[in-house]
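For this view, one protein chain was removed and the others were kept in their places.
Chain IDs A, B and C follow the sequence of writing; residue 1 opens each chain.
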Amino acid sequence: MKNTATLLITCPDQKGIVAAIADFLFQHNANILHADQHQDSENNLFLMRVEWDLSDSDVNADNFNENFATIANRFNMHWQLKLSQRRPRMAIMVSQYDHCLADLLHRHQSGELACDIPLIISNHLDSKRLAEFYNIPFHHVVVSKENKIEAENRQFELFEAYEVDFIVLARYMQILSPEFVKRYPQRIINIHHSFLPAFIGARPYHRAFERGVKLIGATSHYVTEVLDEGPIIEQDIDRISHRDQVEDLIQKGRDLERIVLSRAVRWHVENRILLYANKTVIFD
Amino acid sequence: MKNTATLLITCPDQKGIVAAIADFLFQHNANILHADQHQDSENNLFLMRVEWDLSDSDVNADNFNENFATIANRFNMHWQLKLSQRRPRMAIMVSQYDHCLADLLHRHQSGELACDIPLIISNHLDSKRLAEFYNIPFHHVVVSKENKIEAENRQFELFEAYEVDFIVLARYMQILSPEFVKRYPQRIINIHHSFLPAFIGARPYHRAFERGVKLIGATSHYVTEVLDEGPIIEQDIDRISHRDQVEDLIQKGRDLERIVLSRAVRWHVENRILLYANKTVIFD
Amino acid sequence: MKNTATLLITCPDQKGIVAAIADFLFQHNANILHADQHQDSENNLFLMRVEWDLSDSDVNADNFNENFATIANRFNMHWQLKLSQRRPRMAIMVSQYDHCLADLLHRHQSGELACDIPLIISNHLDSKRLAEFYNIPFHHVVVSKENKIEAENRQFELFEAYEVDFIVLARYMQILSPEFVKRYPQRIINIHHSFLPAFIGARPYHRAFERGVKLIGATSHYVTEVLDEGPIIEQDIDRISHRDQVEDLIQKGRDLERIVLSRAVRWHVENRILLYANKTVIFD
Partner (left out) sequence: MKNTATLLITCPDQKGIVAAIADFLFQHNANILHADQHQDSENNLFLMRVEWDLSDSDVNADNFNENFATIANRFNMHWQLKLSQRRPRMAIMVSQYDHCLADLLHRHQSGELACDIPLIISNHLDSKRLAEFYNIPFHHVVVSKENKIEAENRQFELFEAYEVDFIVLARYMQILSPEFVKRYPQRIINIHHSFLPAFIGARPYHRAFERGVKLIGATSHYVTEVLDEGPIIEQDIDRISHRDQVEDLIQKGRDLERIVLSRAVRWHVENRILLYANKTVIFD
C-alpha cells in the first residue's frame, strides 16, 4: 500500500512559488512522485498539486503544518494536505436505478477506487441485496414531500455516525435542500444524464429525443445551490441516430453515466481536483 | 461517372409499401444498389431511400412520374426523385473565417462532394483569392443594418442567375431575414459552433469557456425561422481541459466545424437526408 | 414481451430478391418492423435482415419453412429464422478477472440482453459468489496441460445438459482446442484486449506500453481455428498518454472490454450479425 502525501495549493500567482515549494520538499528529503501546476492568467491564480513519497521524508502529517506555515503565509496560500493512508469515506445515495451503484461497488472491490464506502442510503429497497453482496451497510430512508426535512436530518445523522467525507449521488432522484448542499460544500458529486448545459433539469433523454440531437451525454459535477449549475468534473458523449428510441438513449446513457461518474469519483478520491470560479482543474 | 436514381419517400406507415416499391423496381428491371427505410411508430410514418442503377432500367427521369403515380397515390406518398447526373448546385456564403470554405473547396476538388459550386458570396473580401484559386465566381455583397433588405435581394438575384439549389452558410456571420429563410425551406445548411441546444446564439466558445465544460462541439443544421432551432443534421465534439483558453477552444473548434459541416453537405448532396417533426433521418 | 420473427438471408445478388421477400411478407399480412440489407458487389453477395410482428401474421415458426421454400430455392438462399420468444441460451466462461462477467450479469438483469444464461463455467473459484448472487449455476472445471481433453469433454457435457446455444469467453484465459472451436462454429464470442490485428496473442497491454502507442483498444470476435483471426464483431479504443503505466492501461482497458464485449453479445442475441468472407455485417 502506497504511503504518499498530496499537497493541493491555490494562491495569487507570483514569481517564486514553485521554487519555494520545490526547495521546501528538497530540504525535507521528499521524493516528488508527481507535480503539476496551472496558471489562470485571467484570475491571476496559481494552482498546484504535488505528491511525494513519505517513506524517507522527515516531513509528515504531524509537523507539516508547522513547517509549511512560513511559505503558506508568504504566498497567501489556500492549501490542503492529503495522506494516501487516510482513505476518504464515501457515502453513496441511490434511488431505483442501480447501474451506477453496481459499477462503483465493483470498481471499489477491484481496487480502482482508493476510498472506503461506509454506507449506502436509498429511498428505495431495490439496492439492498446488492449492498449486502458487497458487505456495505444499507440504510433505507424514505423521502416524501412531507418528511423531507426529517429525512435529511436522518441522513445527516448517518453521515456523522459513519464519519463520511463526501457523498456521491449515483442516480439519486431527489432534489437536495439548500441546507443539505451548504452542509457539504464541494463534497457532493452528482451524475446528470445530459451534456450540460444542455437539458438541465428533468427527463433529459426525452428532451434530447424530441430535439433530434445526434449525440447524447452525461455530466458529473459538484452540487451547488443552483440545480445542474455546479462545477463540471467530467463529461462524455455517445453517438445516436434516428433509429434510437428514447429507450435506446436511456440504455446507451447508462454506459455513459457509469463511466463519467466513476472517473469523477476516482479523481476526487485521488485529490486531483481543484475548484475556482465555478470550474474544475483536473490534475491527471 | 455513375448513373443512378435515388427515390426518397415519406408516407403514413402501412403494410405493403416495401413490397409495392420493390415490385415496381423489379418490373422495370432496376438493379437496386442501396435501400434503407425507417419507421417512426410514434408518428406512424414510413420513410425510405432507395437508389438504383439507371443503365439497364426502362424507368427513367422522363417516365418515372407517370409510372410511379399509381403507387404514390395508393400510399399517399411525398416523394422526390434525384438523378446522380443532375448534380445539385451549391452556393457558399462566408464572412471572414475561411476555414470551412477552404475545406469544402478542397473536398470538392478531390471529388468528395458530388455537387457543383457555381458561386461564393461574402460580405468581406478575405476569401476572394481562395475562390479564384478554385475558379469559383466570387461576389462581394456588403451587408449592414441599413441595407439588409437590399443586400438580400441582391443575393436572391445571384442565386437565381446561377440556378442555385441550396445554400451553405460556411461561418456566415449575418442573421438571415425570415423572408430569406422562407424562400429556401430545407435548403439552407448552417454550421453552429456548439453542441446544440447548448450555447444557442452568439459567442458559444466564450460561453463554453466560462461554464467550464469539458467538451466543445459543433452542430450542422437546416436553417428555420427560429435561430439555431432547425433540424440537426450532424454533431460532433472534442475534449478540452482547464489548460485550454478561449483561443484554444476556437482553434480546436475549427476542426470540428470543418468536419461536421462537410458531412452534412455530403449527405445533403447525396440525398441521404429526410426531414420530419423537426428531425432528420440520415440514410448512411 | 415482444413477439417477432427475424429472418437472416445470404444469397448470390440478383434482381428481384427484395421484391420477392417483401411480397411474401405482405401476402402473409406481416407488419415489417425493421428491414436492412447489404450488397457486397466484390463477392456478388446479397445479405438481408428483416424483422416482423408475429401477432397478426399467418406465417409462423411452424409453417414458415414450407411457405418460404419456393423463394429460398429460387434465389439459392442460406437463411435462418429466429423467434424473439425463443431466447438464445448463453454460457459464459471466465477465469480470474470478473469485470466482463459482472458487467454481462448486470446488463442481463437490467433487461439489456434478451437471452438466458443457464450456466457459468470457470477454471477458478473467484466468480462463484457473483454467480450465486445472480442465481446462475456455476461450474468449476479445472484445466491443466494434462487434463485439457478431459476438461473440454466435461465442458461439452455441461453445454449439452444446459442446452447452450452459444458461448461467451469473458476473459477466459485458456486457449480452446481445435475440436472445441469446430464444435461451435460462429457460436463462440471472445474479447481480446487490443485493437486487432495489432498485438495478437498474449500480454497485449504490456506490448502496447512498450511500443508507446497513444491508443489502446479491445476487439470482440468470433473464435476460429487461428488465434485472434476470427471475424471481428466490434472494436473500440481509449486514449492513453505517457503518464499511463501498464496498470493504467489494464484499468482503462477493463472499461473497453466490458463495453465492446457487451455490444457484441447484444448484437448476437438480437440476430443482427451475418458473416461472410471472415467479416461481419452488423444490422443495427
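Note that contacts are C-beta pairs under 8 Å (C-beta built on N, C-alpha and C of every residue); 3 or more make two chains touch, one makes a residue touch a chain.
Note that the structure is a prediction, hence the values are computed from the model and not measured.
Of C:10, C:57, C:235 or C:251, it is C:235 that touches the chain left out of the display. Between the chain not shown and the residues B:140, B:203 or B:243, the one that touches is B:243. For the chain missing from the display, the contacting residue among B:42, B:112, B:163 or B:225 is B:112, taking the whole complex into account. Listed by residue number, the positions of subunit B touching the unshown chain are 99, 102, 106, 110, 112, 129, 133, 243, 251, 254-255, 259, 284. Across the interface with the omitted chain, subunit A contributes residues 15-16, 18-19, 22-23, 25-26, 29-37, 39. For subunit C, the residues touching the absent chain in the complete assembly are 38, 195-199, 211-215, 217, 231-237, 241-243, 277-282.
Criterion: only the chains that are shown with their structure count from here on.
Residue numbering shows that subunit A and subunit B use the same positions for more than half of their mutual interface.
Measuring from the averaged C-alpha position of subunit A to that of subunit C gives a distance of 36 Å. One simple way to say how far apart two chains are is to compare their mean CA positions; for subunit A and subunit B this gives 42 Å. Annotation for subunit C: no residues touch two or more other chains.
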